[in-house]
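A single protein chain has been removed from this complex, and every other one stays in its place.
For subunit A:
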Amino acid sequence: MAALAPVQVSPLIKFGRWSALLLGIMWGSHRYNTLKASETAWRVEEAERKIVKDAHKATEKTRLNREELLYLADQAGVKVPPNF
């Protein structure tokens, strides 16, 4: 292919392209910052809720574990030690 001369692009098109690029960069960074702020806020709340949830789950687990062992002891005829 013979070397083509560079096309004289209309200034309106060049203006449109560059302004679209700059607007896109601004929009992208703005949206990223907004989403990051709300996500970090949610993560902080979730961390607080996690402490409560984990404590609750731990107590539930020990309770269910104890009841399961009591049931198994009852089924197997094993004598349950006092203060279990």
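Assume contacts are C-beta pairs under 8 Å (C-beta built on N, C-alpha and C of every residue); 3 or more make two chains touch, one makes a residue touch a chain; residues count from 1.
Going forward, contacts and distances are computed from a predicted model.
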Which of the following is the UniProt-recorded protein name of the chain this complex doesn't show: "glutathione transferase", "NADH dehydrogenase [ubiquinone] iron-sulfur protein 3", "Serine/threonine-protein phosphatase 2A 55 kDa regulatory subunit B" or "ATP synthase subunit g"? "ATP synthase subunit g"
Which candidate, A:Leu35, A:Ala55 or A:Val80, sits in contact with the chain we can't see? A:Leu35
Had the left-out chain been drawn, it would touch subunit A at residues 3, 6-18, 20-32, 35-36, 39-40
